[in-house]
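Here the complex is missing one protein chain, while the rest keep their positions.
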Amino acid sequence: MAPTYELKDLRKVFDDGSVAVDGISLTIEPGEHVAFIGPSGAGKTTLFRILNLTLRPTAGTMRLGGVDVSGLGESELQKARRRIGTIYQQGNLVGRLRVVHNVLAGNLGRWSTTKALVSLISPQGVDVARRALGRVGISEKLYARTDELSGGQQQRVAIARVLVQDPDIILADEPVSSVDPSLAASIVALLRDLSAESRKTLLLNLHSVDLALASFPRIVGIQEGRILFDLSPEKVTPEMLRALYAGDDEAVDIERVNEILSVSGLCRPIRK
Amino acid sequence: MRSSRSAGFADRFGSKSAFPYLFGFFFVISFILSLRLAQVDPRLLVEPAALANLGRFVRGMFPPELSPSFLQVVGPAILETIQISVMGTVVACLLAIPLGLLATSSLTWSGILHERAGRFYQGLWFGPYALSRALLSLFRSIPELVWALLFVRAVGLGPFAGVLALGISYGGMLGKVYSEILEGANPRPLEALHSGGAGRLGIVLYGLLPQALPSLLSYTLYRWECAIRASALLGFVGAGGLGLQIELSMRMFQFNEILTLLGALFLLVAGVDFVSGRIRASLVR
Partner (left out) sequence: MIVTKTSGDHSILASPRRLLFPWLVTGGFVALVVWSGLGIQVDMGALVGGEGRHQMAVYVKKLFPPDLSAPMLREALVGAIETFAISFVGSLLAVLIALPLSVLTTRTILYRGILYAGRRLGSGEKGFRVGVYASAKAVLNVLRTIPEIVWALIFVFLVGLGPFPGTLALGVHTGGVLGKLFGEVLEDVDPRPLETLRATGASRLQILFYGILPQALPQWTSYALYRWEVNIRAAAVLGFVGAGGLGQRIYISLSLFLEHQLLTLIIAVYIMVTLVDGLSAWLRRRLV
């Protein structure tokens, strides 16, 4: 089967001349779970926006499921986007809407405009929404107003929406950075379990290095728009991490990382 | 203005300090010229003829004309004014919704929704965008009364011309404000929907409208408050409503009728303001 993503020498230069992505080549197979780490401003978000077909790269090629995306027209791009579900750090949802509408919005890629309009008045397929919310643990919030939920709960709603969308690929750009740290691990675990169940490809941007190393079988370190390393976590050394975050103001807790690296059985076993 | 100052002054305040002086200068010149052009002559107000007329006017107003035969004319005029204002606002909305959407750059060609689209695609949508902006500008820059004049000539006397005149000119105003409200919405939920494969209309329904609806409704209600005042006046050019009666009474120097009509107008405006105000207050939830 063709790889999900095949990136060759991807570059992205913005109008002001800044180089966000500087020659990235990467292959990701279907069903893989990959964590991206690196200092802020390293280009991870830009990379993700290229991956979810929001931004166009300045140079290089990207193949999605074997198909070169640069040749795709607007409607084909839209179809391709339906197969990619994205969760952002914040601002995924519209606060004034009820949770049920935000969740069912995952269907917008396949609904006609009329159906979308009708659903705002009388939600179509409420059971699907309820089940999705149940998978993320907050089914009782189905009819609540979204801005009445906490940050962690809202991220779960965003995940529920992605479940309703049912894409082949899930991209999550720092999904837990605005969430209470005690909840971060459970949300990341939730994403991993859900993706594994339906054999979806999962790509995560993480700010927290220890969370990444503890949860993912493949770690990609990005610095200044380039890949510094692409390894399984037990091969990641503290020196590599220091080099990755050199010059980053938010210092990485090397001690904590050492602790994790020294524990055997790095990847939390996936729930069957 | 900055001629013979010490170097320190110019250094400290820089070239920005010239603006207030320039502005003041032009302001004063414009004011003096305008006084001449507008033939402002306060003495006219206190001339014997003016004061005599004033006396005639004030004395003539009381008591207000409240005979049943006159009230039978005023009543329907009030109702007609309300109807013109409502239909005019409806027509304005019908015009403003499509034009306002097209005039929103973040929906048509700029911003995150169009980052990946090709230049050709962006250019394709720029045309309708520019056209709708031009139309909206044309509609709202010509006063309602002028539109009413044209429509009366085109479709005849009566309230229909008033509805059309209101519809077009207020459509222009609504459309422009709609597009400004939409452009000011938080773009992140829109990007989230877009990245999941939603089409433009889906993004509008689930991302833009929920954010913008209270402001859109609030401004539309405010426009209705303005419409009720405007409808009363369109009658001056034959477009029905209270304005027609006011003009007639003025021509016949029936000042007591004018007092009644103004009183009716006052009650009407107060009523609409009250209803509209209550609804707008409840929108802020």
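Each chain gets a letter, A and B, in the order it is written, and its residues are counted from 1.
We take it that a contact is a pair of C-beta atoms (placed from the backbone, for glycine too) under 8 Å apart; a residue touches a chain by one contact, two chains touch by 3 or more.
These numbers were taken from a predicted model, which means no experiment stands behind them.
The chain omitted from view is touched by exactly one of B:44, B:71, B:124 or B:252, namely B:44. Only one residue in the set B:54, B:71 or B:124 touches the chain that does not appear here, and it is B:54.
In the full complex, chain B makes contact with the omitted chain through residues 19, 23, 30-31, 33-41, 44-45, 47, 50, 53-54, 57, 79-80, 82-84, 86-87, 90, 137-138, 141-143, 145-146, 149-150, 153-155, 159-160, 163-164, 229, 232-233, 236-237, 243, 246, 250, 258, 262, 265-266, 269, 279, 282, 285.
In this section, only the chains that are shown with their structure count from here on.
Centre-to-centre spacing of chain A and chain B amounts to 47 Å, using the average Cα coordinate of each chain.
Those residues of chain A that touch chain B in the complex are listed here as 52-56, 74, 77-86, 88, 90-94, 96-97, 101-102, 105-106, 108-109, 111, 113, 116-117, 120, 158, 161-162, 165, 167.
Considering their complex, residues 112, 115-118, 121, 186, 188-189, 191-199, 201-203, 205-207, 210-211, 213-214 of chain B touch chain A.
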